[in-house]
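All protein chains of the complex are present and in place, except for one that has been dropped.
Chain lettering (A, B, C and D) follows the sequence in which the chains are written, and residue indices restart at 1 in each chain.
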Amino acid sequence: ETTLTIATVNNGDMVRMQGLTEDFTKANPDIKLQWVTLEENVLRQKVTTDIATKGGQYDVLTIGTYEVPIWAKNGWLVALDNLGDAYKVDDLLPAIRGGLSADGKLYASPFYGESSYVMYRKDLMEKAGLTMPETPTWDFIREAAEKMTDRANGINGVCLRGKAGWGENMAFLTAMSNSFGARWFDEQWKPQFDQPEWKNTLQFYVDLMKAAGPAGASSNGFNENLTLFQQGKCGMWIDATVAGSFVTDPKASTVSDKVGFALAPDTGLGKRGNWLWAWSLAIPAGSQKTEAAEKFIAWATGPGYLDLVASRDGWANVPPGTRASLYANKDYTSAAPFAEMTLASIEAADPTHPTVKPVPYTGVQFVAIPEFQGLGDTVGKFFSAALAGQTSVDDALKQAQDASTRTMTRAGYIK
Amino acid sequence: MGKIVLQGVEKHFGDVKVISNVDLTVEDGAFVVFVGPSGCGKSTLLRLIAGLEDVTGGRILIDGTDVTDLPPMKRGLSMVFQSYALYPHMSVRGNIGFGLKMAGLPKDEIARKVEAAAATLNLTQYLDRKPRQLSGGQRQRVAIGRAIVREPKGFLFDEPLSNLDAALRVNMRIEIARLQKALATTAIYVTHDQVEAMTMADKIVVLNAGRVEQVGSPLELYDRPDNLFVAGFIGSPKMNLVGGRIAEGYGAATVGIRPEHLLVGREGEGWRGAISVAEHLGSDTFLYVDVKDVGLVTVRTQGEAGLRTGDSVVLTPDPARLHRFDRDGRAIRAA
Amino acid sequence: MGKIVLQGVEKHFGDVKVISNVDLTVEDGAFVVFVGPSGCGKSTLLRLIAGLEDVTGGRILIDGTDVTDLPPMKRGLSMVFQSYALYPHMSVRGNIGFGLKMAGLPKDEIARKVEAAAATLNLTQYLDRKPRQLSGGQRQRVAIGRAIVREPKGFLFDEPLSNLDAALRVNMRIEIARLQKALATTAIYVTHDQVEAMTMADKIVVLNAGRVEQVGSPLELYDRPDNLFVAGFIGSPKMNLVGGRIAEGYGAATVGIRPEHLLVGREGEGWRGAISVAEHLGSDTFLYVDVKDVGLVTVRTQGEAGLRTGDSVVLTPDPARLHRFDRDGRAIRAA
Amino acid sequence: MAATVNTRRLARAMLTPAVVILFIWMIVPLVLTLWYSFQNYSLLNPENVGFAGWSNYRYFLTDPAFFQAFANTLILTLSVLAITVVGGILLGLLLDQFIYGQGIVRILVISPFFIMPTVAALVWKNMLMNPNYGIFAWIATSLGFQPVAWLETYPLFSIILIVAWQWLPFATLILLTALQSLDEEQKEAAGMDGAGFASLFVYITLPHLARAITVVILIETIFLLSVFAEILVTTGGGPGYATTNIAYLIYHLALLDYDVGGASAGGVVAVILANIVAIFLVRLVGKNLEA
Partner (left out) sequence: MARAVSPQKKWTFTILAWIVALILFFPILWTILTAFKTEGDAILFPPAFLPPHWTLENFFEVQARSDYFRHFFNSVVISVGSTLIGLLVAVPAAWSMAFAPTRRTKDILMWMLSTKMMPAVGVLVPIYLIFKNLGLLDSLAGLTGILMLINLPIMVWMLYTYFREIPVDILEASRMDGAVLWKEIVYVLLPMAIPGIASTLLLNIILAWNEAFWTLNLSAANAAPLTAFIASYSSPEGLFWAKLSAASTLAIAPILVIGWFSQKQLVRGMTFGAVK
């Protein structure tokens, strides 16, 4: 008998999987499952510490598109070649699959995938006398936001992430900067915050939020904005596609029937401001229980699991964003009003070529190098200070440039 | 200044009546001593006068003003606590001067007064020490210094010498008496020490279970106790109290005779008995004589009487010094 | 069992020499009292014997065995602490029986012994109370019970009665003396109370600044003090000490005469002076007489002498009771 | 004080286990930290390992955030100390009075100490301080004011408030109990000496509390120097470096950069700084520990 210890993040879909364990253990009576469910930051810090010190506490890890390429390069992950035929590896969405592969091998199997898009209030849009195009530009967003804003009634035109953190405001701003033609580094790993593209991005963001954003935006992350939107305090919100199901859920949202979706905005340079993320399951190298772990991953991320969830909880609750077949399924697309737009968003992101200008890294809303977490966090603080009005945009960019140069020099990228 | 009058003062703690209906007048400049067995209410009465406790009933007047509802600081009295209650974090100087500082006196005047008081109490060289660096006797003197420096209307002393050894006690006793006379301040003094009570008091108040048993000068109490309680309480060793047939012989329910008023002889008329214990103090000898029908009788003789345990002796009471009490314990006085 | 011998015992606290070179033999079954002024080292000496402090020099023998390096529990002594030091969380029964429990006695034997001790001390009805539910006197008796129940080689008492009031003190004093005789156990007793020292001791050890001044029976010390210190320390009120020309008249540097050995007359030969203070105790009167060339002389007279402050009197020392001391303060004895 | 050779020998034996295990507990990580602080060692970059000289220290100390973090650490620690000590004294005085329902009041006041720091921070951030739907915003709007974005406008102050809320009960508890041990007779004596409420407090109560205040300061300092969960949850150290303290800076190195070398250097620096603070504190309040 084998016991698998599975580290997962505490998101709804993962939690649901935990509830469906029985289905797996019935089919595999010799495997027992033990769950460690944690908040994202805590999970990452524990899992990273463990794998880097070869602690061996976990048999299946939940990691994101950021970690996979780095860890695979360090040889910390087992390549997933043996997931069986039922797994249907080719059914995976290409953008997602690309983000989870290194040297053509899949190192983590996506559990659910997401991009970002615009969620907006149809009623407010109408009131403002505008119609949301399928593919809005940033200028349109600004115009709409300003028109929708009605602070006396607690309505903010747009809600965007402002809380410092590489996975918080920097996820959004990095994706946004892509659409403004900015990049983190040039081909020689030289930081690019001193370039006009970044200045445009940040200035636009700060101005927009000043004109149409909620109070205290610099401490708002995903959840804060979600709450605001559900409370009817936002005209638009650009954030993860997964939010679609929350804002349309009549139990939690006061505006569930008034939400429309659109692709993330662009500036006509060929890249949109949407990101790509997938929470995925992987197996640490050196695990004694690889075989059992593979069985589990094949079950949890295979097409059969989607059917299982659908049969239990309905199609609307199926983990989205990983398989093409799901979006071909009429049952699903009719149950999930945001499905189409989610797929379009995912397909609009290209982790291997994220920016307008060429870059030496992969990753849409992050830079897949180990130093990014810390650097992103630091830069995020400067940008949130700019948003809070505590520093000017120019100063924030200068600080970001200095901090990046410092970090990249220390890490040896800049010789 | 400093006449203190209690009118029908009562104090209950919950259901317990600790002080019942005490009337008392302390004349200006008088030295009054409260005595009584442990738990009889001496400290409580003092605290009532100080204003540290509320009276349950009755009134307290100081110099004719009703102070019953005034807080302690407005009564103009000072108090020496049984436990000293020095301020541990202040120097001797700070302790003595605290009351003056509170009264808002200028610094140099405080300094002058504190130094004068310290000189009187032989504390000059300790002025900068903290209480914990002082011996018991020195602490005691600081507590007294704190009380006298303010020149209050009255002093309240709660067993102020109880923690001192014999020699120090005698000195302090004399010093306090001298000071009180010099300042002509009213003083109320609680003690359970016979010698202190007898030597210091103008008037002694004997308390028992919250009531006043007798008020009078020390010798009045010694010579003419009003009742059995006072008779037994004043004087050490204790008065011998004899009931039964012997007392009847004197026309009383009980007769009392003090140990020092019994003559000891080898032969003759009187109470015959054998010495069961003899305690030799050098200056005196206490004999405990086992007398038939009476019990153990205490006798005090001067010097070394040459008597030993087991000797048979005859005790003759001095008839003039005999005290007679009726069935209720009240003294029977020759008309 | 229980002969305690100190040989050249010394104790320093840091630089301070608290006990210097004390030699002392306490015979088996003796009752020895330590007296001396506050801070002279009485408690320290007791604690050295108990093993609660290390000696700095010298040896301590109990029944011939050198116990200098033994911890307290191995010395077979028991001690009554000045502060009682009862175990607050144990009942009276537990307190008294604790030593026996430590010695590993069987339960029923402990119970028997504890009950016997409690009966002796009149504590039977309090056996199940905690110390805080007892009055001072009862606590004291528990402390004593704890010491006696173990039948140790010796008792050590550190001012055991100092916290009691006069009446209780007299009773306990008699009880302790009785017990010690009955058990025939060696006892060392520290006190600053004159009466206790005089009445209880077989032998008194007078300590001064860490040295032994004199060892002797109570009356020896009273009648024949070896030096000025002992003369002044033993007896209350204190012996009058006179130097100067009057002493020279007796062929001494200082002469001493006890207050009770001065005759008071109105006229005649002797020291003439005026009464400056008269303290009336009822049984006695203490007169403080201001004598020219001599100073204030204390006189004790019996009863009420009918003398008042300001009266002029003549004092006549009893020549047989006069003490003479040389320049170094040592007694001059008639050969 | 009785301490014979026998007891002293025993005492040493009894102290030994605590000292030895604490020594090991201190020395092993310290030596390892010292060792790593001179190594290039990044968890995520296993290839780049080797002797680093002083570069980790240089990197840490030249961090543009360092001085602000140091200042923030001091401001945070001192402010919380000030709030909790002053507040604790006031609350202690209040709770020392006769109050109907005293037991319940005390429990209510002590409770915040029982809450885990993360939970406390989340509750404050989202339920109280959120400018859009927090209780403070609601109070402000009800009173006709503009809601304040606490964590944005007064970030460090907000953190101080949260941390002070957690530690105020501890200070209150210790100070309240100290107040209760103030000798009643001393207060009475001061009353007889003519001291009113204010004088009583300044001259009698406050000096009596000195030792308790010392205990509060020493124990709280230890915890306050290393506050970081509250920061992580609420502001992530921002905006800018407004709420970054030394502990957060090290967290950043250790668990975002996974830069073991740098974090170790930071740890060594933090230990040195903490000890400087400790020595300073001991100078300041240590004499209260005696007697």
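Here are a few things to note about the model shown:
We take it that a contact is a pair of C-beta atoms (placed from the backbone, for glycine too) under 8 Å apart; a residue touches a chain by one contact, two chains touch by 3 or more.
Because the structure is a prediction, the values reported are computed rather than measured.
Per the touch definition above, the residue from D:Leu10, D:Leu61 or D:Leu284 contacting the chain not shown is D:Leu10. Within the entire complex, the positions of subunit A that touch the omitted partner chain are 5, 7, 9-12, 15, 18-19, 34-40, 42, 45-46, 49-50, 53-58, 221-223, 226-227, 230-231, 240, 242-243, 246, 251-254.
Interface residues of subunit D facing the missing partner chain: 1-3, 7-8, 10-12, 14-15, 17-19, 21-22, 25-26, 28-30, 32-33, 36, 43, 91, 94-95, 97-101, 103-120, 122-124, 126-128, 132-133, 135, 137-138, 141-142, 165, 168-169, 173-174, 176-178, 180-181, 184, 188, 209, 211-212, 215, 218-219, 222, 225-226, 228-229, 233, 246-247, 250-251, 254-255, 260, 263-264, 266-268, 270-271, 274-275, 278, 282, 286, 289-290.
Although one chain is hidden here, its contacts on subunit C can still be listed: residues 50-52, 71-73, 77-79, 81, 83, 85-90, 98-99, 102-103, 146, 150.
Here is the rule we go by: only the chains that are shown with their structure count from here on.
Averaged C-alpha coordinates put the centre of subunit C at 56 Å from the centre of subunit D. Note on chain placement: the centre of subunit A and the centre of subunit D lie 36 Å apart, centres being C-alpha means. For the pair subunit A and subunit B, the distance between mean C-alpha positions equals 90 Å.
Within subunit C, not a single residue touches two or more of the remaining chains.
Along subunit D, no residue makes contact with two or more other chains. The set of touching chain pairs reads A-D, B-C, B-D, C-D, using the touch definition from the header. Here subunit B touches subunit D in the complex through residues 50, 52, 71-73, 77-79, 81, 83, 85-90, 98-99, 102-103, 132, 146, 150, going by the rule given at the top.
Residue ranges on subunit D touching subunit C, taken from their complex, read 2, 4-7. Residue ranges on subunit B touching subunit C, taken from their complex, read 38, 135-137, 165-168, 170, 174, 192-195, 198-199, 218-219, 222-223, 234-238, 258-260, 277, 279-283, 286, 300, 302-304.
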